[in-house]
Each structure stands twice: as C-alpha cells, then as structure tokens.
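What follows is a single structure, and I will ask about it in a moment.
One protein chain is absent from this view; the other protein chains keep their places.
Chain naming follows the written order as A and B, and within any one chain the residues start at number 1.
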Amino acid sequence: MEVRILLPEPFFTEVPVKITAHDVVHVARLARLHIPDKEIEAMTGQLNAILEYFETLQEINTTDIPPSTHAVALTNAFRDDRCSPSLAPEEALANAPETEQSYFKVPKIIET
Amino acid sequence: MGDNLAALTIHELHDLLVKRSISARDITESVLERIAAVEDRVHAYITVLADTARKQAAQADARIARGEATYLTGIPVALKDILCTKGIPTTCGSKMLANFVPPYDATVIEKLQQQGAVFIGKTSMDEFAMGSSNETSFFGPVHNPWDLSRVPGGSSGGSAAAVAADECIAALGTDTGGSIRQPAALCGVVGMKPTYGRVSRYGLIAFASSLDQIGPITKDVTDAALLLACISGHDDRDATSIDAPVPDYRSALIPHVRGMKIGIPTECFHEGLDPEIDAAVRMALEVLREQGAEIRDVSLPHTRYAVAVYYLIAPAEASSNLARYDGVAYGFRCDHPEDLQDMYERTRSEGFGSEVKRRIMLGTYALSAGYYDAYYKKASQVRTLIRRDFENAFAQCDLIITPTTPTPAFKLGEKLDDPLSMYLSDIFTIPANLAGLPGISLPCGFTASGLPIGLQIIGNVLQEETVLRCAYCYEQSTAWHTRKPLCV
Partner (left out) sequence: MMVMGYEPVIGLEVHAQLLTESKIFCSCSTQFGQPPNSQTCPVCLGMPGVLPVVNKRVVEYAIKTALATNCTIQRFNQFARKNYFYPDLPKGYQISQFELPIATGGFIEIDTESGTRKIGITRIHMEEDAGKLLHEINGGAAENSFVDYNRTGIPLLEIVSEPDIHTPEEAGEYLKALRAILQYLGVCDGNMEQGSFRCDANVSLRPSGERRFGTKVELKNMNSFRHVVRALTYEITRQRELLEYGDSVIQETRLWDENAGQTLPMRGKEESHDYRYFPDPDLVPLYIEDAWIEALRSQLPELPRQRRNRFIDQYGLPLYDADILVTSRQLADYFETAVRSCNQPKTVSNWILSEVLRFLTDPRDIVSFPVTPEHLAQMICLIHNGTISGKIAKKIFEEMRTTGALPSSIVERHGLVQVSDSSKLEKVIQEILDAHPSLVADFRAGKEKVFGFLVGQIMKATKGKANPRMVNDILREKLAG
C-alpha cells in the first residue's frame, strides 16, 4: 500500500489506529460483505489511512452548524394519491435470479 | 459529403441534416465505422447498439423529412451505462448488474427519445461510478485516446473517451465528485455538471443521491448547451428536481465577458498542482481578462476539507444505495447459497469489486452506532460551511475558475493500489458537488507531452447560462477544442 506521500513516516507505528481488524469484521457483517481473512489486514490499513485523513475535520468547530443533507434546499415535493398501472408479474420477476409461481424465491428463512 | 461525419459536432451536423446534405443514417454509419476502427484500442463501450441506432436513425430521417427536426434529431449519442434503458442491458460497470435489463427508461433517456436522438451505445465506467480512472469497471479499463497507456479519468471515462475518439457525437455522463469534468479534462473535451436538481435523476443508478447529477460530454461548448437544454427540467418522479423553467442555453452563448467578475480561489494554486496545469490556467485567465472579465481573488477556506467531507458523505449514501444488491429480486446471485446469510454475503462479495466494497465498508462505518456524529454528521455540517463559502464568494463574483484536475492523465495502474491518492484527483471538482453548483470543464491547453489540460468554471445555483457564456467566450478565443488525438 502506497500511502506514504500523505502520511508521516513510519506509517504503521505513528498513525493512530482508528479502526481495528475486529471493527472491520463487524462492519463487514453489517454490510453483508465477506472479507477473506487474508484481506482483512490490507482493508484495515487502507481504511485507517483514509480515516486518518478525515481527522482534519475535527479541527473545525461545527457547534450550531446545521448539517446539509441535500445539495440544494427544497421542501415539499408531493405526488397526488392516484394509481397508475403496475408491472405485470412476469415483468416484475423478469430479472429475478430465482422464482416460483409468481413469487421471488430465496433460501429458507427460519422464523420462530 | 459523408466522410468522417463522426468527427463533427451536434450543431455542425444539425445544419447539414436540415439542409438535407446528409442523412441521419450517414452519421450513424460513420460513427459505427469509427467504432469498428478504434474501439479495440479505446474500449469506451460496454455495449454498442448498432441495430437500435440504425432503427433510430431511420426514424430520425423520416422525422427530418417531415420537417420536424430538433437539434438532437439523428445525432448519435453515447450513454453512460449507469442510465437505465428499457429493454437494453444496464450494467453500471458491475458484475452485479451484468445481466440486468431494466423495464423502464431514465427520464433523460425519454427526453432524448422525444428529440429523435440515436443511441449508439452504453459507455464504460468505473463500477457504480466509484473511481476516477475508469479502471474499476468489471468490463475492463478504458484507454485515453491521447495516450493509450493512460487513464481517461472517471467515472464517466467511457463517455469522455468516446467523445474524444469520435466514437460518438456527444455523450451523457454523471458527476458525483467530478465524474464528468475530470474525465472531460483528461480527454480534452467539454463536460458539464449542471446544478443539482436541474436534470432529473430518475433512472440514474444511484451512487450518492445528494451529489449525483447527469450532464453532457461534448466536443464543444455549443454542443454542451444544446444537449443540456434537451435533458434539463423538472420531473415529477424526482423529488429533488428543481421546478424552474429551462432557459434557451444556446442563446446565452455570447462571445464576450465584459464586466463579468471572475473569482480565483487562492487555495487552489498550492501544493501538488502540476506546474504545467498551473501555467495553462493562468494563461486562460489572461485570455478572459483580455475579453473584458474582471479577475479577483476569492477565498473558499473550507474547501480544503472537501475531499474528506465527500469521502464520508458519498460512501455513507452509497452503503445504503447499494444495499439493494442482495441477490433477491434482480441482479447477480451467488451459486448454491447454504442459507440466507450465506447468500447475502457471497452475492455481495462476489458481485462487487474491491473499490465498491471499500466504499461500502467506509460508509457503513461512518453511519454506524457510535461513529455517526463524528463522521457522517460532522461531514454534513462541514458541507454547510463549504456551501456558505460559495455563497460568500458569489456575493463578490459571478463565476469561480480553477483547474479541473491537479494533474493530467496518469498511467493505467498508477494509483490503483492507493485509494487515497486516487481520491485526491477530485480535489478541485468535489466542492461544486457538495454545494450543488453548476460546473464545466473545457480544454485550456496541453502538456509538453501532449496531454490535455482542463479549465473548470463554476457558477452559482442555476447560473448555467453564465457558466456557458464564459466557457464559450474562452473557447471562441482559443483553438484547443479543435485538436484531435492522433494515437487512435
């Protein structure tokens, strides 16, 4: 990994660790991603380098600054309560990996 | 006439079409010939739509014969493969959607159809628009027509390369952090990101919803104005689209900038800026000054945090936008899942490439319990400060000019293992996305080794006309846009 241009040397001893391998496994689980054991270290290192770069944000005082959740401030976009035709079930199911009798089919879900 | 029509612009071809000197079919055949000649070196397309294009060209000719031609009628346009096309595979550059055929058209696709445009193909892109080099595409990298060993930029690298190599007349791209302007700069063409909300996002496969915007990539500024006018406007299907009339952008193209105040952010001309780019942009400012513009310094103090803000907000939104790719209702599903969790994890791990996974990880982390305030919320607050910087700047000037990129096109593979350095190639383009502002990149020179350099012009919200007018004035005062790459 080539992050030296932006980070102080030596990288692995001086950069404070923001995210641990354990965190990476937890986050991967939340995101339903499987990271093979051999890739966890590399992923941890890359994410740490990026998170370290993000630390500059902590310099800024943002007390009382409202967050921007949109690029342009708009409000109240509505549609009227009117129906229009749905897709035919065949169209809805056309891209599905697996179907049966007009249902999307998934591996058995165990409940109760 | 009939030779090398592919090299012409929309407005040039439109004039020839209405004079009946050429037919839409001639143009489409010329473009298909050009694709056949150079595509194996450029790899701009994921899908070439020869049959569709020929049918649409025939319809366009019938329309022209009826005297109903508009600017886009009969013009072969390339579409970034992130725009949903009904009945035509739309892959988003990913294995995940390699076989996805949408049952709907994006709003911009409908608008182009209404104008009688010809869809020549779906262009390559970084997977889910995540990249600045077009190397993360599942379908392989695109090569820069100016130097085939270099990247075309990304994520709309296929669209920019196709325009530069005359593999289409014009193209649509999408821009989340610079994905239209950066590849346009690296490929020596014109690329424009409109105001957020100017163009409907319906049918644009979301990367980061609060930043994504569709825009034109063209051979000159006039074409950018024509294509932008065609795709702009309010859409009931996009709650974030702005309900404001669409001006006649072409009539804004006046070749002078007398009295126009142009702000130069002092922060831009610092560390890491390539000296040749620095020089080219300063030269461009001189040209505009000669044309009557008033150049003044402005300060955008928080833009130095823009890359950090962007790489928190965009992955956070992406981690949620890409949760739908789970192998249930459409798209890729792994073989023989043992159970539901196995299906989710293997589908997503096998279906997404490494850059997409990295950003999903980053975004999931930024939104997760205990980190939301420190990362996502903090970034959203700094985004407000960046927007305020622009509000303050636009109180003093009409436009802001910067380089489009800190460096010219880099070598394929050069930054692939260094995500952070790749992220920094968007340093000048990202602020406009965060503030929702319109921005254009147009050629303003070449490096000694012949690589294009882009000039970025940013305007205030819905000030596309001012941006286009300044770009047009500069373009008419220079000849950079007439150069063609020689390696293809």
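Things to note:
Keep in mind that, in the parts below, contacts are C-beta pairs under 8 Å (C-beta built on N, C-alpha and C of every residue); 3 or more make two chains touch, one makes a residue touch a chain.
Every value quoted in this text rests on a predicted model; they were computed, and no experiment measured them.
Only one of B:Ser210, B:Ser232 or B:Thr429 touches the chain withheld from this view, namely B:Ser210.
Residues of chain A that touch the chain left out of the display are 29-30, 32, 69-70, 74-84, 86-89, 92-93, 95, 100-112. Residue positions on chain B in contact with the hidden chain: 82-84, 90, 92, 97, 100, 102-104, 106, 201-206, 208-210, 236-240, 316-317, 319-320, 322-326, 328-330, 340, 344, 364, 367-369, 372, 376, in rising order.
In the analysis below, only the chains that are shown with their structure count from here on.
On chain A, the positions that touch chain B within their shared complex are 1-3, 5-6, 19, 23-24, 27-28, 30-35, 43, 46-47, 49-51, 53-54, 56-58, 60, 62, 65-72, 74, 77, 79, 87, 91-92, 94-98, 104, 106-109. Chain contact summary for the complex, chain B toward chain A: residues 99-101, 103, 195-197, 210-211, 236, 239-240, 242, 302, 304-305, 307-309, 311-312, 319, 323, 326-333, 337-346, 348-349, 352, 357-358, 360-362, 364-365, 368, 374-375, 377-385, 387, 417-421, 423-424, 433-436, 461.
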